[in-house]
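Here the complex is missing a single protein chain, while all its other protein chains stay put.
Presenting chain A:
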Amino acid sequence: MGVMGEAHRWVMGGYQVVMGEAISKLQPPEAVVMSKGKDEATPVLCPLLNISSCPITESAPSFITTVYNPVARPVTHYVRLPVSEDAAFKRALLLLTIEGWEIAFQWVPSYAGIPGNEVADSAARMVLTDVNTTPFPLPLSAAKCLISRVCRSTWNNMLGDTLRITSMGQYRSDSSPQPWIRKKSRVLDVTLTRLRLGHTTLTLTCIASVCPLTPTAFVLQSQLLALNVTTFDLPTLLAAAGVPPSRQHAVIRLTCAFLRKTGNAVKTQLVPIPKPVLATPGRKSSATFELVFPAADIPPLGLLRFYIQRTHNRRFLRQQMSKVQSRQLGGETPIILATENLTLVVDPHTGLLKMVGAVHPGAINMIPVSQNFFVYAGMSGNNSKEDFRASGAYIFRPNGSEAAKVSDKVEVVTIEGPLVYEVQQQWGPWVSQVLRAYMGRTNLEMEWLVGPIPVEDGVGREVVSRVDWADLTTGNTFYTDSNGREMLKRVKDYRPTWNLKNQEPVAGNYYPVNSRLILDNGTLFKAAILTDRSQGGSSLQPGQMELMVHRRLLHDDAFGVGEALNETQFGEGLVARGKHFLLHSTFADRNCDFGCLHRSLGEELLLPPLYLFEETTASVHAWKESAVNKWSGLGRSLPNNVHLLTLEPWGDNRLLLRLEHMYATGESQPHSNPATVSLKGLLADWEIVDVEEMILSANLKKKDENRLNWKVKESGKPVSQSKPHSRSDNSVHQEDPSTKEDPLSITLSAMEIRTFILTVKKSSTRF
C-alpha cells in the first residue's frame, strides 16, 4: 500500500495527468466553433435502451458514449449498450475507456496558465483521490498485460503522428514545481509515456535493443539518437527529459498508480439479451448482446466520455463473452452465483429465487427469500351499484379469488462473467425477468418484462410481483414512501383515525409506492424493495412484499373516463419492462447501514446517469485531441447525506440551488445527523457573490415568509414542536448572535430542504 500512498500524495501535489492536450488545442475558439459545428454528429439519446435497442451502438464501427452523472457525488455505474451479434462475433468489441486512455497516454508536463487544464486537473483529482481506498484487483503483471493488449491495436497508428511533432507546442510553461518538467522534446515524452505504460513493443528492454527492432521502435531510436540520447535506460531517459534525480523515483512510482487505474478500466462483458426481450412487440433492433462496462467514478455533476470501437480481435471477444448456461430443472444442486458482495441462490426445482446472501468477514449470511409473479383476475361489472363495481383505470378490485401463480416453474439461463451475474427467468410467453448481481454492488436487481397480458378469455388481469422473506416476521406492518421522500407506517386492515371495516381485503390494503416499500420489525433484520416508477403495493402476509407491475382490464369503472384500461400497442396487449431492486439489512456494512443502502440507491435510481451517443469517424487519437472527456461542475462532492435537488440557471448570473437532507431521523447512523455544506468553492467555475434563501417554491424570500399560525388540540401523543427546524421565526436567529450563520455555510437537519438563489460570477482563477 505504500506505493499507492506515494502516488496519492504525488497527485495531490499538483502535477496532473489529464486531457490537457485536447483543451489547449481549443484555441482559437472561433475556429473551433466553425470547424466543429459542421460535420460532427450531435449526441443523441437512445430512448429504447430499456428494450436493448439503440441504432448507433448496434451498427456504428466506432462511436462515443457520454455518460453524465447528475448526482452530486461520484457514482460508479454499469453501462449496458446493445450490440449486434454480427459485430460481437465477427469483430469483437474493444472498449477504450476514458480512464484507460487518459491515464495511459496523456500528460501535461506543464499546465500553469493554460485555460482549462486546471479545471481538468480538479476533475482528475477527484478520480484519483480514491486510489488509496480501491483495492487493486489484479497483480501488477496482469494489469500490464491487459493494458498492453488494449493499447496495441491503436498505439502504433498514433505513434507515427506523435513522433512527427518535435516542437514543444505552444503551451509550454514550466513555472510550477513538478517532478517531471517536459523540457527536451516530444520524442522523449513519448518514450517516457510508453515506458510508464509498460508498452510491450517498446519497453525499456526493447529500446535497449534486446528485442527485434520494429519499425516504430527503430524510428524512435533514431530520433532519440538525434537528440544525443544513446543509453536507453530509464534513469537516462528521465534525466534527458529534465526530471531531476530527486524526482525520478516519484515518476517511476507513478507508473504503478497509472497501471491500477488503467487495469480497472478496461473490463467489459458481453451478455446475451434474453429471448423474451428480443421478441418484444415493435422492437426493431439487430442487437442480441449487451456490452457491459463500468463507468467508474463519474464525477459529480460531471461526465465521462468513452470511445468505443469494434476490432477484429478474437481474443478480446473470448474474454468478453459471458459464460451462458441453460439450466435443466430438477437437479439437487442449487444454482449459486456469488459476487464479492452478494450471493444469489436459485431453487434447482423451480428456477425461482431461493436465497440471497452477503459475505461478511468470516461468514456468508444467507437469507431465505422467494419471489414469484401472481395474477389477480379483475372484477367485471356494470357499476350500477357498489357491489357491481368493476376493476378499471381508477379502481382495483380483484374478483375475490386468490391471486394465482403465473407458473410454478420457470426456465432459467444463467450468465456469468467478470462484471455481472444474471439469472434470466422465463415464466411462459408473457412474463419474464432477469435477476442481476453486479460486482461491487449490494443490491439484487430484478428487471421484469410483463405482457401482452392475455385477456382472450374475457378476464382482465392484474399482475403482481411478490417477494416473501420467510424469516422476517413483520406482523401486519409495513412502510411505504410518501412521494419518494418520508416513509409512512401502514398496518393491514387498519386506519389510524377511524374504524375501518374493510370489505376489499386486497385493494383496501394497497398504498402508493413511488420509490420503495420497506419491511422492518424493529430488529436489525429489515428488507426493502425499490421501484423505478410509481406502483401500487402492499404487504398482505407477514414478511411479504407485493407490487403491482401491470394491469389490463376489459371494463370501465364508471368514474368518468369511459374506457376500459386495455392498453395495446403493435396490435397486441402492451408490454411493460421495469426494475425492482431488493435490499436486505445483511447487505449493509460498517460504512453503509440499511438506511444508507436504500437512501443512496434511491437517489441513484431517481437520477441515473444519462447516456448520449454519437457516431464518429475520428480515430481515437483525433478524438482525444479534440474532446473534453472528463468534467465536473462541482469543485467537490456534497456530503453523503445531502442530495442536490436543484441547480438551475435562474436569470442574469443567478442560479437556483436546492439542497436536501435525504435521511429521516433515526434512519441511518450517522447519515441522519445534521449536515453542513459550505457553498464556498462548491461550484467548480463559479464564485458565489450573494446568497438569498428562498422558500421552497423560490417565489418568496425566506425572511419574508409569514404563514398563518394555528392553534391545535394536543392528541394522545406529543405534538411535534421541534422549533429548531422551523425557520419561520426569523427574529430568533437575528437576536442570538451565536446562531448567526455564515451565509455560505448551510446546515441541514434530517429531511430538510433549503432553497437558495445564488448570484455568481466566473471564478477569476480560470482566466
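Here, contacts are C-beta pairs under 8 Å (C-beta built on N, C-alpha and C of every residue); 3 or more make two chains touch, one makes a residue touch a chain; residues count from 1.
Rule of thumb we're sticking to: contacts and distances are computed from a predicted model.
A.B. asks: What name does the UniProt record list for the absent chain among "Dolichol-phosphate mannosyltransferase subunit 1", "Mitochondrial fission 1 protein", "NEDD8-conjugating enzyme UBC12" or "alpha-mannosidase"?
C.D. replies: According to UniProt, the chain not displayed is called "alpha-mannosidase".
A.B. asks: For the chain left off this view, which of A:373, A:421 or A:650 is in contact with it?
C.D. replies: A:650
A.B. asks: Can you say which of A:84, A:341, A:514 or A:544 touches the chain missing from this structure?
C.D. replies: In the complete complex, the chain left out is touched by residue A:514.
A.B. asks: Among A:347, A:411, A:615 or A:705, exactly one should touch the missing chain; which is it?
C.D. replies: Of these options, the touching residue for the absent chain is A:705.
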